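The structure's right below; bear with me while I get my questions together.
Let's turn to subunit A:
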Amino acid sequence: MTLATSLPLLIVLSSLIPGLVIFFLPETAHRLRTSLNMLGAVTKLALVAVLVWGVSQGHTYETAWQLAPGLHLVLHADALSVLFVVLSSLLWLVTTVYAIGYLEGSPHRSRFFGFFSLCVTATVGLALAGNLVTFIIFYEALTLATYPLVAHRGTPEAIRGARIYLAYTLGGGALLLLGAIWLQHLAGPVNFVYGGVLDALPPELHPQLRWIFLLLMVGLGVKAAIVPLHGWLPRAMVAPAPVSALLHAVAVVKAGAFGIVRVVYDVYGVEFTARLGLLTALGVMAAITIVYGSVMALYQDNLKKRLAYSTVSQVSYIALGTALFGPLGTIGGVVHLVHQGIMKITLFFAAGNYAETLGVHRVREMNGIGRRMPGTTVAFSVAALGMIGIPPVAGFVSKWYLGLGAVNAGMAVWVVPVLVASSVLNAAYFLPILYRAWFRDATAPWPAEHIPARRLETTGALLWPPVITASLALLTGLFASAPFSPLNWATLIASREYGL
Partner candidate 1 sequence: MSDLLVWVVALPLLGAIATVAWPRQGRALGVATALATLGAALGVLAQVMDGTSVHHELGGWSPGLGIGLAADGMAAAFLAMTAVVALAVSIHATAYFAPGSRREGFWPLWLLLWAALNALYLSADLFNLYVTLELLGMAAVALAALGGGRAALEAAMRYLVVGLVGSLGFLGGVAILYLTYGSLHLGTLAAALEANTATWGALVLMTTGVLAKAALFPLHFWLPPAHANAPAPVSAALSALVVKAAAYLVMRLWLDLFGPAVTPAAGMVLGTLGAGAVLWGSWQALRAARLKLLAAYSTVAQLGYLFMFMPLLMVQAPGPARNAALGGLVAMALSHGFAKGALFLAAGAVQQHAGHDRIRDLGGTARALPATTFTIALAGVALIGLPPSGAFLGKWQLMAGAIDAGQWFWIPVVLAGSLLAAAYVFRLLGHAFGPGERANAPFAITIEAPALVLALLATAALGLGAAPLWPLVGGLGAPS
Partner candidate 2 sequence: MIATQLLYGLLGVALFALGVRGTLADGPFLRRVVAWNVAGAGLFLIFVAGAYGGAAGADPVPHALVLTGIVVAVSATALALALARRLKEAARDE
């Protein structure tokens, strides 16, 4: 095994092995568990750094293993997978630190961190998947690894949320599987290739290909929370904050969105999808989801629920960008995969801090919270402004390219109003929070002050992660055109997809 054939496998194993070991550690082995977690996260990041350097130099990395005739497990690094791998391994490291602080002293931590590692293993695996079968294997593994995390608290509400989550995702998984088998029947083993592989099929198969596309999109749309398949997401927010952060920013919804990008670009091919008339349908569904999620977010008083509906809305920007034919739309969608992740994880970290430190769960309890917890609230504000699309935060870059892409694709007539409406709605549900936090005085004592203010407003392990991710959101916006920036990499992806 050379590095070229083993690196993708090593990246997957770097979280799988610590995860499996952690399961069997006794609850009290706190120090060992923390070291293993950090070791895994740092090793993965180092391996990913090698991968990024290699891919940018034009090296190829691929691990392949036969499962059965016509079924291969293929881990392959191309520009798109590298983008997602970097995002997930970077945010995993930050979230691990956060989770260690967040779960300090709570029960079942071995179980939690075991599944937490499996969850990231599955995410990285599906990021590196080189064909549809491998993608499905890790997609289902992700479902299995996240279910216990959602149910972790063991309350009836948590178990109910987890059960609904499971019903949605397994049902979607079944349709995805059927679509993949059908597709393999028509086209043979389906590898992810720039520009897609289905263009060459004879025209009489096109009706079948449309049905398959529908099956695949429904299967992926469940995790990506596209309306009307989004019902599980607001209920799953009963999970502990680090889980919500990971679910909303990196793992689950991202896996769905990433899958949509993969299928459109690397299986069907964006041009072929447009020719089948499917691209517009996808765009309309995405637009409906964007507006619906934002409207629903307006009415939520529970902070995490508001953020959850915001995710429903924001993740569909990725699908929308995919649906805008032309490199600019592609750039906007792909870059939002990263930007939304960084910003949303910041928001969930901050929400977790409010709940853990002061017992604040509702928007109306947040009056004056900026003075009590300035660091967290600055981070929250940066991310919220980014979500609205205010420059120079990263979210602006995404929306700018989406707008350009819409003009370019000749769909400006309805896409631009959707973007504007969504931004107005984003402002309508985020700005009142910021107003309360910064400009209103605290009117009542905090519901339950668990962690008193000392030198820091809360513990370091809780404070630094949102500060770091908020800074990232700012930096990726400010230095959007620097080499190795998300925008730069998304441009590379777009140029390869369109063969420019």
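Criterion: a contact is a pair of C-beta atoms (placed from the backbone, for glycine too) under 8 Å apart; a residue touches a chain by one contact, two chains touch by 3 or more; residues count from 1.
Selection criteria: all candidates are chains of the complex that A comes from, given by their letters.
A quick note: this is a predicted structure, and the numbers were derived from the prediction, not measured.
A.B. asks: Have a look at 1 or 2 and point out the one touching subunit A within this complex.
C.D. replies: 1
A.B. asks: Which residues, counting only subunit A, touch candidate 1 once they are in their complex?
C.D. replies: 23, 65-71, 73, 111, 136-137, 140-141, 144, 147-148, 151, 154, 159, 163, 166, 170-171, 174, 177-178, 181-182, 184-185
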